[in-house]
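Please read through the structure below; I'll follow up with questions.
The complex is shown incomplete by one protein chain, all other protein chains being positioned as in the whole.
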């Protein structure tokens, strides 16, 4: 198995050349463009790895489905989806336009930035610190990694350059959709995006979604079954930004990507997959990472369709 | 099993009240708003039915994934997707806007009208009659129903009132994307939409997609395996117009609806489902039909996620 | 005076280099890119000319304000503006998007193609031939040129390549805004756009608008005073496509341009101006023609602001 993974890594490393590391958050520019790593964890906790599987990187948008799960468990499906829609938007992740043209003026879905910011604003807690602790605790449990922490440089960098996210939040505030303090919500959101992980963390979170929310190690339920289904559905319909449709066709595995270069995949009842390759295509997905996912899906016949 | 289906029909019949039969094609107004029927065909050709399962209705947009399969087999995936995109659009099925704002100016996906018209224009044939014969023959084989035919009244009605589809076709022609004669392409498209079917026909087409393209009766391959996967993926990401995301969450079965009131569902490796309920919600999906699909999915645990 | 005009022509001829003759109507490609001519007719019928003032070219969009005047006199201001709006759109002349997003779905104004097609559809007449005769007769009276005729090659070329205009017309038809036969309306519209003129014709039409609708030669009223004001207002707010705002600032003369290379200007109570320069900028306005208008406005202090 690890031989197969190594082969897939070797075959697809070249695609990194055609992309670029994210530049809009200055700290992300420091990534090594040619890194490529993978980890698979199956339902029996077998772990398979290849490539740069120890590299740490920030989770970025891969955090969106996880925080969504926590928010639904906090407030219930009805409340959450009165504030954020369920439809793919066909637009880039940071698009503002549909916020204006659609009625009601709620974000199209929780995977675009506007929607993810709304979701973060609905995480429960006495204050922002408490909310952050609850988020961190949830990520730690789901990844089985007690040592998860925030990359302070990336967090500061996001905060300094997050004007477009600020614009979205103020627009939502102006529409009366977002009711919390904008600065606090964004602070929380930037921190959530700056959690530092490895492909192993992603694979383990993925397998705990594949198991419909039951921790494969402890047998404890971490996510309600229905919530885990909701999360995986969004990963198919809007997990790869405005390339989700093409990815669903070519790969067919519920997945979420982030501009840090990570991809988390989850094959229901089978396995979780973590991939890291910081060279991005123009839509913000890992260039070589997508190719690796495609290779794995085809070789192991993992498409859900 | 049929008892369960009957129960689901009985439970959801009331939802027809909240919708309306399609009015934009005058002939469709003649439908009986309260009709509701279902048919399931499993991989062993067991057939289960309940409700108005003998009612004939026109296939409308449910024809889109089928014609797409034929077109991909005719011309290859690369050619087809150079003319039609793969992404959900977040817009209504007859939206024109994205044709203008997106570059290249190709339809977002083959499930919206503009995309489906492009797909029909790429069906091979010596002339329009030959193309129609090829389309009809494909629908007959896939449904196992040699008697499929076109409802002439509906076809004439669509032709008379199809100005918005004409607008889309001319826009695509003006952009150089559509290269065939507009009148001929639309004539073919209106005929394809006017094929008359029952829920049994839908269920059988659905099960032949569930079997990855092999006819469950004859064992003959009707659709390439990869093509059948592509078709099912589009049914998840854009099969229910701009309610596809919500439907994927609540139902989780690859499905395609039409304004005639039909829904075709396909559960990979398990079954095909046909539902008919002509009372539509504002997005163009069968009001009670969606509820029936939701009931079936939950009772039988059919979500693919 | 003619010396001044000659100087302005000489100074601005070079700008033709930076543009291109229209290509989307094949016949228009035959124009000589470097032609540049001007004619001014003042209220006392003094005529001043310089450059290629005898060149014939097709009127194209410069016909829009003239046909608008006829339509308002045919049906009244209220009826006309229930079908076409009064607002500049900020979009290119052939944009379709706002037809979809705005409610009601009427064209933003009569100077964009969709609006002009609607206006032409409201010209009165027993049949299309009668309508054409009425249009031609109005253009002849307003220009004082009994010999105006249609360039058949350009007309055929527009007809062959007018798919985008067809798209707009069918969209308006589908919305129930356009009620006439689409093919007939477009035939009339393409003919109206193919009327062959010289800068002298434009200048004379312009001066008859400057005189608030009274023929400066015969003293006969050709256009109602209020209608002439309406027409001039549209020439300021939307006469130069989506460069109207900039043009109003730099030139300040009510003007209408066409992709044939013509510009008709009208300085209230003072003069009419015709300019011809077929090399267009990317918005569809005569490249050198705009510079000539700017030169005249500044030298003679003609801005209405």
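A few notes on this one:
To keep things simple, chains are lettered A, B and C as they appear, and every chain counts its residues starting from 1.
Criterion: a residue touches a chain if its C-beta (ideal position, glycine included) is under 8 Å from a C-beta of that chain, and two chains touch if they have at least 3 such contacts.
If you're wondering where the values come from, they're calculated on a predicted model, not measured in any experiment.
Put simply, the missing chain touches A, C once the whole complex is considered.
Although one chain is not drawn, the whole complex shows that of A:50, A:168 or A:231 it is A:168 that touches it. The chain that is not drawn here is touched, among residues C:54, C:87 or C:282, by C:87. For the options C:67, C:244 or C:279, the residue in contact with the chain missing from this view is C:244. Subunit C meets the missing chain through residues 85-91, 98, 108-109, 229-230, 232-234, 236-238, 242-246, 248-249, 252, 254, 268, 303-305. Touching residues on subunit A toward the chain that is not drawn are 95-97, 99-101, 163-164, 166-171, 173-174, 182.
Just so it is clear, only the chains that are shown with their structure count from here on.
Chain contacts here run in a simple line, from one end chain through to the other with no loop closing. Chain centres here are C-alpha means, and the one lying farthest from subunit C is A. Homomeric contact subunit A/subunit B is classed as same-residue, with over half of its interface positions used by both copies.
Distance from per-chain Cα centroids to the pooled protein Cα centroid is smallest for B.
One simple way to say how far apart two chains are is to compare their mean CA positions; for subunit A and subunit C this gives 54 Å.
With each centre defined as the average position of its C-alpha atoms, the distance from subunit B to subunit C rounds to 46 Å.
In subunit B, no position touches at least two other chains.
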